[in-house]
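This is the structure, below, for whatever I ask next.
FYI, not all chains are in this one, though none of them got moved.
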Amino acid sequence: MGTIPESMRERVEETRRIVSDLHAELPRWGLVVWTAGNVSQRVRGEAADGSDDLLVIKPSGVTYDELTPDAMVVCDLDGALVDGTRSPSSDTAAHAYVYRHMPEVGGVVHTHSTYATAWAARREPIPCVLTMMADEFGGPVPIGPFALIGDDSIGRGIVETLRTSRSPAVLMANHGPFTIGKDARSAVKAAVMVEEVARTIHVAQQLGQPHPIDAADIDSLYDRYQNVYGQ
Amino acid sequence: MGTIPESMRERVEETRRIVSDLHAELPRWGLVVWTAGNVSQRVRGEAADGSDDLLVIKPSGVTYDELTPDAMVVCDLDGALVDGTRSPSSDTAAHAYVYRHMPEVGGVVHTHSTYATAWAARREPIPCVLTMMADEFGGPVPIGPFALIGDDSIGRGIVETLRTSRSPAVLMANHGPFTIGKDARSAVKAAVMVEEVARTIHVAQQLGQPHPIDAADIDSLYDRYQNVYGQ
């Protein structure tokens, strides 16, 4: 086990609290059951290339009732445990791969939320037919490759798919959604919104075909929302 | 920033409390996720033409846990901020347009509730095939035009559609429902009921065709409910 550099300790403790609190949003919005799902956030280190950054993530197989800041675990960006009394989530390698290869990303979330995972099972991208989806995703939510756990193939699939898209969410084939953001809160928001649009457009398609939205209108909605919205 | 006239201050404070409390009904009935959705209520001024009326609405991009009376913002009917420490909801211009052009309206609600938004994505009015829908809506729930945010086109689409209907709800194309009422509470009720009938009739149509209700029976149900029901 490594050690947390003195200069990062305070921020690591603050990040444990943030990541612990954000896990409560996953069952609150119906995205997970039992111990499924995980949220992580990057803690930036001293090195300009990010090589000493850390990540804080949920431990493996622990229920949502047991999640406290102290239970969160700290890993380096190779996914190795740096601090914590439990094993990190089995999805840690995928989170770490994303942080290593996408320096602008500060938060990652993974769930098996029902409707997003159903699109993933059919390997069918979610079409952009709602104004709220144009706002948040700027186009369709793409499908990533089928990848087994155990090496870098999930992380690589996430990164390669998201690099060619404006969407902060990717649906990994037969698996479920991974989302990214500038911090964990943004990635959790994307996880909530990808399930929302997955469900609404599923329901719309059950009784016919949604009207498409013109590409120029999608661009206009996306640009305004990303640049103007919020406080 | 303007100022709230002395004669309206007490009613503005009371309205902040009402609007803040009513926002809690949106997640309670499953109509919104994250920070989506907004409720507003008109505060009538001195001018007979309503030109100095104000509206109280939710700030932009703020979570449902943070909503308190103090967090609510006050705008004039051009949507300009009059009082409050945060930016008003990005839908404020649409609310303000409705208040300017429909003097009988005292409350407006907007959500992206799942089933109503699914009908909106197909641009398909909800047919009136339930007695509770005849009671509340007096006929089908109509579809409004596709309109981008940023000018008066959403507000104009709402008003033009609702003027030709008995329904207090309009489904804006590829966007979602807007509802109106004599006050914010009535508009929230209409938002709850439009999702209820959107969901129930969706479910009915999944396995066949609902029986229609005769127009005369719809009229009879609507008249009784609007004139007799309640305390």
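Order as written gives the chain letters A and B; numbering starts at 1 within each chain.
The working rule: a contact is a pair of C-beta atoms (placed from the backbone, for glycine too) under 8 Å apart; a residue touches a chain by one contact, two chains touch by 3 or more.
Only a predicted model underlies this, so the values are computations on that prediction, with no experimental measurement involved.
K.L.:
Number of identical chains in the whole complex, 2 of which are shown?
P.N.:
Per the structure file, the complete homomer consists of 4 copies.
Here is the rule we go by: only the chains that are shown with their structure count from here on.
K.L.:
How much rotation, in degrees rounded to the nearest 5, is required to superimpose chain A onto chain B on the basis of Cα coordinates?
P.N.:
About 90 degrees, rounded to the nearest 5.
K.L.:
I'd like the Å distance between the centres of chain A and chain B, where a centre is the mean of that chain's Cα atoms.
P.N.:
About 33 Å separates the centre of chain A from that of chain B.
K.L.:
Would you tell me which residues of chain A are touching chain B in their complex?
P.N.:
29, 129-132, 189, 192-193, 196, 199-201, 203-204, 206-211, 213, 217, 220-221, 224, 228-231
K.L.:
Across the complex, what residues on chain B touch chain A?
P.N.:
33-34, 36, 59-62, 86-87, 90, 112, 114-115, 117-119, 121-124, 146, 148-150, 173-176, 202, 205-206
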